[in-house]
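A single protein chain has been omitted from the complex, and every remaining protein chain is retained in its original position.
Chain naming follows the written order as A and B, and within any one chain the residues start at number 1.
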Amino acid sequence: MLLTFERMGALRWILVLWGVLVAAFLLLPVLFIVALSFGSSRWLQFPPPAWTLRWYQELLADPRWLDSILTSFKVAALVTVASVLLGLLAAFGLVRGRFPGREVLRAFFLTPMILPVVVLAVALYALFLRVGLNGTLAGFVIGHLILALPFSIISITGALEGFDKAIEDAAVVCGAHPFEAKLRVTLPALKLGLFGAAVFSFLVSWDEVIVAIFMASPTLQTFPVRIWGVLRQDLSPVIAAASSLLVLLTLVLMAAAALVRRGSRR
Amino acid sequence: MAHGPSTMPAHGLPAAGRAPSLRRWDGLGYVLPAFLLLAFFFVLPVVALLLRSVLEPTPGLENFAKLLTTPTYAQVFLNTFTVAGVVTLASLLAGFPVAWLLAVLPGRWAAFLFGVILLSMWTNLLARTYAWMVLLQRTGVINRALMDVGLIDAPLPLIRNLAGVTIGMTYIMLPFVILPLHATLRAIDPAVLQAASLCGANRWQAFRRVLLPLSLPGVAAGSLMVFVMSLGYFVTPALLGGASTMMLAELIAQLVQSLLDWGMGGAAAFVLLVVTLALYALQVRFLGSGRMTAGGAG
Partner (left out) sequence: MRTKLILGTAMALFAAGPALAEDMVFTSWGGTTQDAQQEAWAVPFAADHAGVNVLMDGPTDYGKLKAMVEAGSPVWDVVDVEYDFAVQAAKEGLVEPVDFNVVDRKAIDPRFVTDHAVGSFYYSFVLGYNEGASSEPPASWADVFDTDKHPGKRAFYKWSAPGALEIALLADGVAPKDLYPLDLDRAFAKLDAIKGDIVWWGSGAESQQLLASGEASLGQFWNGRLYALQQEGAPVGISWAQNLTAADMLVVPKGAKHKDLAMQFLARATSPEGQAKLAELTAYAPVTPAAQKLMDEATVKGLPDQHTEGQIDLDMAYWADHRGEIADRWYAWQAQ
């Protein structure tokens, strides 16, 4: 009764109201950014004195913005793939494994989250200088992977613990190869955990600025590093324009995904 | 490199830990790639840096002595754990109903709500934090709107204090509790709750005795992520907090990036690490590491 929408009575409207409030809370700054991107005030006055497309023109006239967005995307995508793969393996080991020291290892995997990022940034950069990874894409990906991995491990471990291994064993009893059982039975059941791992990993890399400042080179600048510089130096609404374009892109992708889903259902 | 993205994840699985003679080490092979990555690119460099806390400026424990005897550091430690705790609690309270709603909403509406969450996450974090700053300040949109409708007479102090940090960080952290909670709630079989109702439980009892305990792994995963993440957080507290809510990550950034006092910065980071891991150990001791699943995977 508590997990069936139609049978929840008044409770469901309380939940819906709460959902609307939280959605509004989440959207407020985003809408605000979109509004500011059309405002004429450089100092983010709201409501703006006049409306303009000036910031979009500046954005499109400067190829460094687009370059940095593409770089960020590339780094985040690589980090996501590596983080989910390593996280999945590690989660299997941590949940199913029977070796001593598992709890210690579990805590160990969390430490990159605890350490203030600037400490990791300095330490890793010093190592990279010595092994020649500084200023390289590989180095960049490794730096963010360290930060993303704990999120993957937590997400997937959580999902795997909630999954009843008996189902996988049943598949094996019914004649499936253990590997096939994992691939066909367990992995699909972990869908949401893997999804969470991917989203968090992408996000950690996509928004990260401190390690990125250290890993950056003249030819490797990510979007947050550019924003960081401009926010501190100029506070230009070009940042709002760039963010708004990404919001638009997201909306288009989501709409496309919804259409594809609807099409495939027919 | 330790991870070859070209190989399928599952291909290595059967071979990795199935040898019966190694029963005791079963599963260790799975953990190895992640372990090696962290060992080489995390432990090695970070230990090298933290060692400087006992080597600079002169060998000895003077950095730690200073850390323990200076009231500022105690204050900043206290701030850090207070903010992290408040943010975790706020995120859980705000996020639990949303995760629940996501789990029960009909497909299309759930997809829509998911869309809203992902959309906000995808927008650059620095830009969103800055937007909050403009929204929350004394002359900001929220205060002016509240004053226009006559709810308040004088601007509320919503920024450069605990309120500002809490609003800003809860905002950032919400998805990190909603997603794992949602995953856990979705995995619960609605039949279990029907069974509870058949046995005569009312709504409240069913929530307290069945739904809540079953959702605990998600609660644990989400709050662990949020709490630990908050401890080392830098950008949002720097922009939305005040000097009196200064958190450790800010102070360490000052020491490391501006004053170049790596000995002291390393010492502060080391203490934060030890305290947090100790708290984690306590949690595991008394609550188990989130695996309270009834009849769980064990």
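The criterion applied here is as follows: a residue touches a chain if its C-beta (ideal position, glycine included) is under 8 Å from a C-beta of that chain, and two chains touch if they have at least 3 such contacts.
Since the model is a prediction, treat every value here as computed from it, not as a measurement.
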| item | value |
| --- | --- |
| Touch with the omitted chain, as defined above, among B:Gln137, B:Thr170, B:Ser223 or B:Thr236 | B:Gln137 |
| Selected residue (touches chain absent from view) among A:Ala35, A:Ala107 or A:Ala126 | A:Ala126 |
| Positions on chain A contacted by the hidden chain, ascending | 41-45, 118, 121-122, 125-126, 129-130, 134-137, 213-214, 216-220, 225-226, 228-236 |
| Chain B residues that touch the omitted chain in the full complex | 70-72, 75-76, 79, 133-134, 137-140, 160, 238-239, 242-244, 246, 251, 254, 256-262 |
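Criterion: only the chains that are shown with their structure count from here on.
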| item | value |
| --- | --- |
| Distance from the mean Cα position of chain B to that of chain A, given in whole angstrom | 14 |
| Residue numbers on chain A that touch chain B, as the complex places them | 1-5, 8-9, 11-12, 14-16, 18-19, 22-23, 25-30, 32-33, 36, 44, 46, 78, 81-82, 85-90, 92-100, 103, 105-120, 122-124, 126-127, 138, 142-143, 145-146, 149, 151, 153-155, 157-165, 177-179, 182-183, 187, 192-193, 195-196, 199-200, 203, 206-207, 209-210, 223-224, 227-228, 231, 239-240, 242-243, 246-247, 250-251, 254, 258 |
| Chain B to chain A touching residues, read off their complex | 1, 3, 5, 9-14, 17-18, 23-35, 37-38, 41-42, 44-46, 48-50, 94-95, 97-98, 100-101, 103-106, 111, 113, 115-128, 130-132, 134-135, 141, 171, 174-176, 179-180, 182-188, 190, 193-194, 197, 203, 206-207, 210-211, 217-218, 220-221, 224-225, 228-229, 231-232, 234-235, 248-249, 252-253, 256-257, 262, 265-266, 269, 272-273, 276-277, 280-281, 284, 289-291, 293, 296-297 |
